[in-house]
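Removed: one protein chain of the complex. Kept in place: all other protein chains.
To keep things simple, chains are lettered A and B as they appear, and every chain counts its residues starting from 1.
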Amino acid sequence: MQVYKLCLKIIKKNIPVMLIYIFIYLSVSIVVTLSSSRQNNTGNDFTDTKANIAFISGEETPLIEGLRKELGRQANFINLPDKKEAQQDALFFREVVYILRIPEGFTQKFMAGEEVHLEKNSVPDSAKAAYIDLAVDQYLNTARFFLSTMGDVTQESLVKYLDDVLSQEADVKLMPAPAKTDVYGLVFSYNYMAYSLSSILVLGMAAIMAAFNNRDLRNRVSCSPVRETAANLQIFLASLTFAGVAWLTQIAFCFFFDIENVLTMNTVYLLLNSLVFTVCGTAMGFLIGSVVKGNEAISAVTNVVVLGSCFICGVFVPAQLLGETTLRIASFTPTYWFVKANNQAAQLTQFDLSSVRLVLSDTAVIVCFALAFFALSLVIRKVRRFS
Amino acid sequence: MFVHIFANRLRCLLRDRETMFWTFMFPLALALFFYMSLSNVGKGEAFQEIDVAVVNDSWYQENQFFRTALEEASRGDDRLFNLTLATGEEARKLLDDGKIKGYIIAGDPPQLIVNESGIYQSIIKSFLDNYTQTFRAVEKVLENDPRIYQEVFDSLGNRKNYVKEAPAAGGKPDNLVYYFYTLIAMACMYGSFFGMREATDIQADITPLAARINIAPVHKLKAFLSSTCAALLIHLSEMMILLAFIRYVLNIDFGPRAGYVLLTTVIGSITGVFFGAFVSAVVKKSEGIKVGILIGVTMIGSCLAGMMYIDMKYIILSKNLPFLYWTNPVNLLSDAFYCLYYFDNLNRYALNIGALSCITVLFCALTYLFIRRRKYASL
Partner (left out) sequence: MVVKVSNLVKRYGDLIALDHLSFSIKEGEIFGLLGPNGSGKTTAINCILALLKYDKGEIEVFGEPMTPESYHIKQDIGIVMQNVAVYNELTVYENIDYFCGLYIKDKALKKKYVEEAIEFVDLGEYRNFRPKKLSGGLLRRLNIACGIAHKPKLIILDEPTVAVDPQSRNRILEGIKELNSNGATVIYTSHYMEEVEQICSRIMIIDKGKAIATGTKEELKAMISLGEKITVESYDVSEQQLARLRELPNIVSVEYNEPLIVIKSSKGKNNLENVLEFIKKENIQFGKIYSELPTLNDVFLEITGKELRD
């Protein structure tokens, strides 16, 4: 079992580099887990969405106070420093989506029926800006309506009218959603495996392959009384051991981040899917190790291939936010099908054949990729040997 | 002599495939990946007409005001809704299938049926609220004085938009561009790979090649500067291609001040190259450790500048963590690009560039102090 041991030694030497990927996986997973649990507000009652806005007023009058109170239903008020630049920063980095500025003397002119307007800085064409626009316009239009139709009214009584009228609300019924459409946070720890686990697998496999591609070493091994088939079998076993250990480690982390769902049927499918993906990642490492020579080149190819597929397949950014062209390109990588299968597995509520088939068909595509990678690398190795 | 060293160095570096990959191909690939995965994210924020159904019952048919209001809001280019008329069952099915955000049952007050809370559902609700509120207002006015019927309707038809977008003082708050700025900043810092080679190849106690150069009848600093110029030229050319790729192929906006954008890139490139030279001159460890330090510092810097998570940048900026802000070249560079894009004045840009220049000068000075040595205690 000398060859087997040697392979494991090569893997051991690469563990520090692999730890980097584990570290990235853990830190990103922690951040995502924390932020997605914060946004979890799916109760039984409908709640108005609140947009973060800055309300900057050059004057304090009952009318403006009324507006502020009224907007409280649609907005969270964020206090920004009184510096133009800081306010612009806040808008750019989305601390607020809307900055409303009320010029001095607005109320007076408004009460006198003059042509006036408020100023805003907002994220252009955004839904939240439209939402706030709607609310501000409603308040001021209603006020103007009272002013123009009721003759002399004082500001105070105007605000009272407004308060009375604007408390009217439509009746909203929240139906139970048939399926969760946003499973990004739910299966994130599984999807993100596509980055960490495949990096580790490709790295390890490529390192083993690179070692045995070294002509001197290969010649030396073929001079020894170990039969080539036996040597290959040992390499295969070592790869299997390595992939198995990597998978188990990764799965342990997934369980940790998704502890409440571990005992569901969905997890069984997620596990199956990840196991198949592990085989595929190993095959990809085998392929890269067969094609690419030299450690530097391997790390370059690994980075581009793995990082690239994660970017375009919905690992880093939820798939529903990706463009159609991007997804079409992505469908030529196993990662796309892995993410797709994961998302579907997480949504399963029934486990009859027709529901499960959707997941299994995607998993089957990954198997095909694995076979293709494996076959391709065997062909390449055969061609290389005779050249 | 300058030309001789410069030209040969150029040849050397251009053939160093590993460095070329990390400083050139990798940022280009990353830019493309950013583009492919982020270009649609902004659209998630943008308003899209809301698919809504209304139950076409007798109440709806008979209530002309309500019908008009809804139809009005579903017409024209800046409409709120894409309206469908349906029976109650059909509407329910549309909602279940995810074809509409919600459906409306006319009435007093009107009813909205949705299956989740969200911004679009809230907008529909706001619209219905507004209808009810306006209706109530009209009632109130007419209660007070029934004679002014005509005036009321004139006034109602005269809805105004009270909020105007303030004149833009710079670029749009489109924060996706910022990711590309951090990427360029990171690529600038990757110039450190070149700087590291230059400083390594001139210190006789590190490589035999450097010892060999030290014996040649060439002034050491002159040799260093000649070859560093070659490194700078290559890195700058790479950066220009990256910049052109991001600007013209990926169509990322850099604001109107192209000259300053170029200046920033040049300074960034110099900072990067001398950062590498500095690390190589000061850290007396193996090349692997030096590369580790370069990548580590650049990645942590990029992370703090918001490349992986844009909020990170804003927290440092708004919570006033000046140390993390001013000592991080990746942040200073990204922020400089950001200022050029987003602000109409150059004040903060100038501060960024000033700080960056200080850091660069510091790197240069320390590099000089370490490599000017002519004789070594041991080789």
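In this text, contacts are C-beta pairs under 8 Å (C-beta built on N, C-alpha and C of every residue); 3 or more make two chains touch, one makes a residue touch a chain.
Worth saying up front: this structure is predicted, and the values here are computed from it rather than measured.
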Among the chains presented, those that the missing one touches: B
Out of B:147, B:319 or B:374, which is the one that touches the chain we can't see? B:374
Across B:148, B:176 or B:211, the one contacting the chain not displayed is B:211
Tell me which stretches of chain B touch the chain missing from the display. 1, 4-5, 8, 11-13, 15-16, 204, 207-209, 211-220, 374-379
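Convention: only the chains that are shown with their structure count from here on.
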Spell out the residues on chain A that touch chain B in their complex, using ranges where they run on. 28, 31, 41-42, 46-49, 51, 74, 84-86, 88-95, 100-101, 116-131, 133-138, 140-142, 144-146, 148-150, 161, 164-166, 168-178, 181, 296-297, 300, 303-304, 307-308, 311-312, 316-317, 321-323, 326, 329
Enumerate the contact residues on chain B facing chain A in the complex. 18, 21-22, 25-26, 29-30, 33-34, 36-41, 43-48, 80, 95-96, 98, 109-123, 125-134, 136-137, 140-141, 144-145, 148, 151-152, 155-156, 159-166, 169-170, 172-173, 175, 178, 308-311, 313-314, 317-318, 338, 342-343, 348
